[in-house]
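Note that this complex is displayed minus one protein chain, with the remaining chains in position.
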Amino acid sequence: MAPDRWIKNPDADPSLDGPGTSGVPSAEHMVRGLRQTAQGEGLVELLSPEGELSSHPDYPLDVTPDLLKGLYRDMVLVRRFDREGNALQRQGQLGIWVPLLGQEAAQVGAGRAMKPQDMAFPSYREHGIAWCRGIDPTELLGIFRGTDHGGWDPKKNRFHNYTIVIGNQALNATGYAMGQRFDGLVGNNDPDRDEATIVFFGDGATSQGDVHEGMVYAASFDAPVVFYCQNNQWAISEPVETQSRVPLHQRAAGYGFKGIRVDGNDVLACLAVTRWALDECRSGNGPVMIEAFTYRMDAHTTSDDPTRYRLADVTEAWKMFDPIERVRVHLTRSGWADDDFFASVQADADELAARFRAHAVGLETPPPTRIFDHVYSSPNPQLERQEREFLDYLEDFSDGDGPDASSGGASLAGTAAGANAVGGVL
Amino acid sequence: MAPDRWIKNPDADPSLDGPGTSGVPSAEHMVRGLRQTAQGEGLVELLSPEGELSSHPDYPLDVTPDLLKGLYRDMVLVRRFDREGNALQRQGQLGIWVPLLGQEAAQVGAGRAMKPQDMAFPSYREHGIAWCRGIDPTELLGIFRGTDHGGWDPKKNRFHNYTIVIGNQALNATGYAMGQRFDGLVGNNDPDRDEATIVFFGDGATSQGDVHEGMVYAASFDAPVVFYCQNNQWAISEPVETQSRVPLHQRAAGYGFKGIRVDGNDVLACLAVTRWALDECRSGNGPVMIEAFTYRMDAHTTSDDPTRYRLADVTEAWKMFDPIERVRVHLTRSGWADDDFFASVQADADELAARFRAHAVGLETPPPTRIFDHVYSSPNPQLERQEREFLDYLEDFSDGDGPDASSGGASLAGTAAGANAVGGVL
Amino acid sequence: MTTSEKASEQTADQIRADVAAEIAAIAAKPITIAKALNMALRAAMEIDDKVLVMGEDVGTLGGVFRITDGLKKDFGEHRVIDTPLAEAGIVGTGVGLALRGYKPVCEMQFDGFTFPAFDQIISQVAKMQYRSQGAWQMPMVIRIPFGGGIGAVEHHSESPESLFCHIAGLRVMSPSTPADAYWMLRHAIELPDPVIFFEPKRRYWEKGVLDTSVDPGTIASSIVRREGTDCTVVSYGPSMPTVMKAATAAETEGRSLEVIDLRTLSPLDLGPVLASVRKTGHLVVVSEAPRESSITSEVAARITEEAFYSLAAPVLRVAGFDTPYPPSKLEELYLPSLDKILDTVDRSLAY
Partner (left out) sequence: MTTSEKASEQTADQIRADVAAEIAAIAAKPITIAKALNMALRAAMEIDDKVLVMGEDVGTLGGVFRITDGLKKDFGEHRVIDTPLAEAGIVGTGVGLALRGYKPVCEMQFDGFTFPAFDQIISQVAKMQYRSQGAWQMPMVIRIPFGGGIGAVEHHSESPESLFCHIAGLRVMSPSTPADAYWMLRHAIELPDPVIFFEPKRRYWEKGVLDTSVDPGTIASSIVRREGTDCTVVSYGPSMPTVMKAATAAETEGRSLEVIDLRTLSPLDLGPVLASVRKTGHLVVVSEAPRESSITSEVAARITEEAFYSLAAPVLRVAGFDTPYPPSKLEELYLPSLDKILDTVDRSLAY
């Protein structure tokens, strides 16, 4: 007889397994999924959804008014430009936007835990980490407007390019962290110089071989890397239980390092746990895995339609756990912040949004030569020839109307809507 | 401060980390590696190295004289033809042989735990599983003589082709097991009809993304598959600690299923645990992972030279845990077997070896048309044309000496030795 | 044949008839490629309950392009499987299911996300029949929405078909019309060989009429789409409509182009191309894929070898540049266009 603990869904309704399953998951299905991942060892929490502050013996944090006000401001501004990104896409100014709504605490907490010398490897939703690393939000826009595959200097701010192929960055980050160790910048008891790396990925990504191999390598080489999984419960339309029977942070133990589950909507807990984890790494005790338990409040991307696969009432229920609201409540109730503070944050946010919008609208299409730039570090005859021939070809048309660059000709008009609708699927 | 438990090598000699590390691991290095993987939760053991029988509450086994004698015969015969494979390679009759020496119990135990309706996915060292599945050992020879990529009917005996790309078969087996479940042949409380799958891989393979994804999928789809890892401590020259800080069976918990570590040199324990695991799977409680803790007593393959990377005295030490000897001791001491029995097994073994050798020597090179067979299920003009032209070309030479088929011409003679030396690297 | 086998035979016939009726009913009005693919999957699943659909988001969501829309609802979650997010897993478990007697139709969500599965495709999918000397078959389809022109971010607009054409043991196909999408996918699912099925995602919403009088034996062969005398233009998949428009435009300039749709990219069926080139003496090959070591190189090399004396000009190519796919605002410059094609035809005729 098998102990129950590794039986999936002991109380599963067998009818759910049959071919008659309805295409839309039932409310119970959803709730079961949530419960399953939510249960298990408790979340680390420092600021409750009701705004109550507590402390945790393992993850101490000196919570000052300035700290909390700073985090509040970060979250409000990040949310503000995130919402602007959505709006810009709706208005046709961006091809796609990847919203982070609901994940502000998970990102700002982790982002503010980093030291300048630390390195971050984001996936594609980490606008809040970008913000904390000092990337100007406008620098994120090129990718989403289709003028760029990058847009910021990944070295200067130690914030790597967005990685779209799910899981790839887990290995790249591990390699980078191995380099930090090979450079002798780990374990010197010098927290201002010793380094660590943090890599961001989603619940869905945990299934990819690359994330596994990242953990294997990190363990094998004692790499100072924090595997930061934002479990937002969904990989596009798939609930996290498609990826795992058990809470994701439990994976870490299988590799012989520590896994922690934190309330991803609690910015203080995210900050404290991530800071602890980064410090562990920089002092030579890495790697560490963190599962930030949160919820994707918006669509996967602006191309996605979540009404097809999840119930609005579950999303509604998650509003009670809003990451910003609990901070606002605490700031207000404790008297740490007054109306002026909130008003000025709001003003900053609106100003940022306006600047963000203006930049997006003004972003220009790069010249045709950009197609050929930086394929290699130096020119080569084969590509130079293709470029020259292409520019000559464009030149030939420069007197007239220009070439018909449309690969679909006139009839494409009819499908433009369709093409737009998917233009952004990520 | 991090609890020690996830710190690797807390007592590591830091000098081992420096660039001055000698190319050959020290005895302490080896022993530390062994200790590290050997410790942790105890091995399941039913027959001690000294031949003492015991029982285990979770893995009951009715140990009859016939059972033990049968297992003994299996192991002796398997070892005998394995040794013959080595000899044949040394004599130039095979391009390579992959020895299983030391892993007879891990394989015979698992192989004999299978029911006829179960399916096995081997890697490339599972000659003992092949034996238990009723594959004639001679059918294994084509691969190693270079006359075939397969050699047996994988459907008839439910023993899949050898898989050489490390880890691939973990996913293929999981898919097969998903099919067993989709076929409704799992969880009917009918042990004679309900099915399970078992997949074999090594300690090194656990690092591959495919093995991870196999476990993710198996957990997600409740696939009736046993992940059977023969931890023989080595992946060619790399000790298991390169792959993991902690015992490998602990991985399973991270996916939410059971992982068991068994003494891989104890055929009874391997049989009992594997039978239990397969039964769990067939009754719907899969997957299960088993780590059979054993030792690769011979080289990785006949092309390998283990003196370059491991100390003979460690291998010597492992002889005390020989999987066959402890059975012989128990059979003798208990009076379950007499000299006649041992002599007849030896005679069978020698006869098998002779037949094995004769078959190897007699294996002929297939006709040139074989190059073109079964690329697709039906002929296609492109390939037919290549074949026709090639046969015409061969035909042109048929009057004279035949074409100079040597791709290297005369000078290859000088490198033949070199080529042979690597001919078999796996 | 036992009675029960006969009975299920009859049921199968019945199902086939139903499916045929369904098709006939809608054959009159034009449908999109997306709809045609959806119908093909549905029909295949109705006829053969060993056919499975698997991939990321193919179930409840119906796929990010909605190609599998409604299938989970009707066939259940064991036949329309939302898999964990791991492409090697999709293909690798697909292999196992195929060994078990299923016919998995795996979806890769985008061209650029196929590569995690590349090892399974090369090492297992392509070689299983060869390795086992036919003891195993590999009746598997891997659907890949491919190509650019949809204004997407990186990795979502690639044309990796040439990589698969280089791998023996795989069949590689790409339809360019709704009718072909339907019948070629049906055919691909029925084949005992693995098929990499490249779907022209940019054309998912282009419409056409389903032809019901199709010969399954030739549905995946190269086909002359338009007859002409001056120059042959060969293409496939997403570039086909552009090529057809170029041919129309050329006509107004007094040039008669013969257009051929390859449909199957590997193993190639170059018979119609050879016949055409023997007539026109000129050949232009059009594809979005980068040029180097590609399907367009192969067509050029083979046709030159086999029709050397017929060619009045070298085979010219309109292809992607040997660069990564550029940011989408530049993609219309990168892709084969009507003018690029006409320009290249001119260059060929000027020889």
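Letters are used for the chains, namely A, B and C, taken in the order the chains are written, and counting of residues starts over at 1 for each.
The criterion applied here is as follows: a contact is a pair of C-beta atoms (placed from the backbone, for glycine too) under 8 Å apart; a residue touches a chain by one contact, two chains touch by 3 or more.
Computed from a predicted structure; not experimentally measured.
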Chains in view that touch the one left out, judged over the entire complex: A, B, C
Of A:A173, A:A349 or A:L363, the residue in touch with the unshown chain: A:A173
Residue, one of B:N86, B:T138, B:S220 or B:Q243, that touches the chain absent here: B:Q243
Sole residue of B:I164, B:L185, B:V314 or B:V329 that reaches the chain not shown, by the stated touch rule: B:I164
Among A:G146, A:G209 or A:P323, the residue in touch with the chain that has been omitted: A:G209
Touching residues (missing chain, whole complex) on subunit A: 148-150, 153-155, 160-161, 163, 165, 168, 170-180, 182-183, 209-210, 213-214, 216-217, 220-221, 373-378, 380-383
On subunit C, residues whose C-beta touches the chain left out of the figure: 112, 115-116, 118-119, 122-123, 126-127, 130-131, 154-155, 162-163, 165-169, 266-268, 290-298, 300-302, 304-306, 308, 313-317, 321-324, 351
Sites on subunit B contacted by the missing partner chain, in the whole complex: 17-25, 95-96, 142-149, 164-167, 204-205, 207-210, 235-238, 242-243, 303-304, 308-309, 365-366, 368, 370-372, 375, 382-383, 386-387, 390, 393-394, 396-397, 403-412, 414-415, 418-420, 422-426
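By definition in this document, only the chains that are shown with their structure count from here on.
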Centroid comparison with subunit A (C-alpha atoms), farthest chain: B
Centroid distance [mean C-alpha coordinates] between subunit B and subunit A, Å: 41
Subunit A and subunit C, separation of their C-alpha mean positions in angstrom: 34
Set of subunit B residues in contact with two or more other chains: 209-210, 213, 216, 220
Two or more partner chains touched - positions in subunit C: 78, 83-84, 86, 88-89, 116
